[in-house]
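The complex appears here minus one protein chain, its other protein chains still in place.
On to chain A.
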Amino acid sequence: MSCYYRQYEDTTVTIPKYSVESSAGITYYDIKVRVGNVDWFVERRYRDFAQLHDKLVEDISISKKLLPPKKLVGNKQPAFLEQRREQLETYLQELLIYFRNELPRTLAEFLDFNKYDIIYLLQDLAKLFHESGDALLSAKKEYSFSALEIYAISERLTLPCPPSNEQGGKFDFSHVLDFSTQLESLVVTPVKDNATFVQDYNTVDVPIGRSNIIPNRLSFNLNAFRNVRTLKFSALSTENIVDIELLKPTLQTICVHNTTITHINQVLLCDNLHKNCDVPSLLPDPAASNSEDALLNTDAWNELTELDLTGNLLTQIDGSVRTAPKLRRLILEQNRIRTIQNLAELPHLQLLSLSGNLIADCVDWHLCMGNLVTLKLAQNKIKSISGLRKLLSLVNLDLSCNLIEELDEVDNVANLPLLETLCLTGNPLAGSVDYRPRVLARFHERAAEISLDNEPGTQQELDTALVLSALLKSKQRQQNK
């Protein structure tokens, strides 16, 4: 992202070429703006130049003769257009020398500085929040920023550039900060209002507009958002955050979707350089001295209760989840996880969703999680659920679209005392004759309390289940003898 305020001496404007649109016969001049390492292109026709010039003459009274004059006849000839390209280039260069370190808004907008430059982009944002910030906040305490905007805010805080009071102060940076400090839910995407970015995370290296700015390479801090409770990143890695320390004590929900992150530590330890070191246990340890406790707590997410990392490339649940000891909901849908680890130190965990992963076995899961209420394992590769037989607190279990074949597998969860909903649809077993009554029969006298595949058993099914259950019991008794 460009910073004209700092680099106006290293700024050039050129018009490398023009192009004639054949159908309408309009000539466009392709303007290249370069500020330091950042450059971008803007397409403008002569009419736009004339409009800009009129405004500048009116507002700032620059010389009227500066712009090359209009030509009515023969204005399509290549030689003429080439000459005009040169003249317009000179015109822009003269304007830039004339205005030096502060561009007037009209010129900044003409050259798209308000799309790519820190100061001018924030002026746009300030104007928006000045006019409708309060309305936005009262309607919904959530707002979506582009990576570029977040970067601009974070950089702007270190610029020795005073808030401007120009034009009644509507471009004043304090409006932006005023808004951001009140925001409760912050959404960050690579580009604003662009649905394709959210869909496809291979586009993360695509530059913004016609510039060479790549959203995924902008690093920023979130110090301006000190009251945020919910943080949502979409198609943008949280590793772009260089400092999140201020938000750690208060943040309650983190959602990261559609990125290429492979480890949870890229989220929970996003500003930590030593991600791969083993994270020490954060559970209260009576043996530990007080000073050590305080040290650990500064790294902890003490209020974080929900972590939603749906749609990434996670391969495992790494030790960094221990930094969020109060986690209640952990949603890891649509990833590439094969096994669960490190959940033993999350005593508050109530919901775990691992739908759409690559889990094939679940061995003794009751040793890892004690208080789980809802477990979602849809669309995995599970054949046997014997490892779930002692998850005694479980109320809701979703096993749809797995590879369970044997009816006997149901016995593993049939004796869970609190179970109320069970989903088995999409498994090979669900295709068998009398599937529903036969599954319900396994619950014996609790059959009526169970909702199977989102509906409770009908009277007919329950009657059949009762008969089957009696048969099963007598069979068992015989075996015991």
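Here is the rule we use: contacts are C-beta pairs under 8 Å (C-beta built on N, C-alpha and C of every residue); 3 or more make two chains touch, one makes a residue touch a chain; residues count from 1.
Here is the rule we use: contacts and distances are computed from a predicted model.
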Protein that the absent chain corresponds to, by UniProt name, given "Ras-related protein Rab-14", "Phosphatidylinositol-glycan biosynthesis class S protein", "N-terminal methionine N(alpha)-acetyltransferase NatE" or "UBC core domain-containing protein": "Ras-related protein Rab-14"
Given A:L177, A:I241 or A:L268, the one touching the chain that is not displayed: A:L177
Candidate in contact with the missing chain, chosen from A:A24, A:I97, A:A135 or A:V433: A:A135
Of A:Q93, A:S144 or A:N223, the one touching the omitted chain in the full complex: A:N223
Touching the absent chain when the full complex is considered, from A:L66, A:L246 or A:L472: A:L246
Which of A:L159, A:I331 or A:L403 contacts the chain that the document leaves out: A:L159
On chain A, residues whose C-beta touches the chain left out of the figure: 134-135, 138, 157-163, 165, 169, 174, 177-178, 181-182, 221, 223-224, 226, 243, 245-246, 298
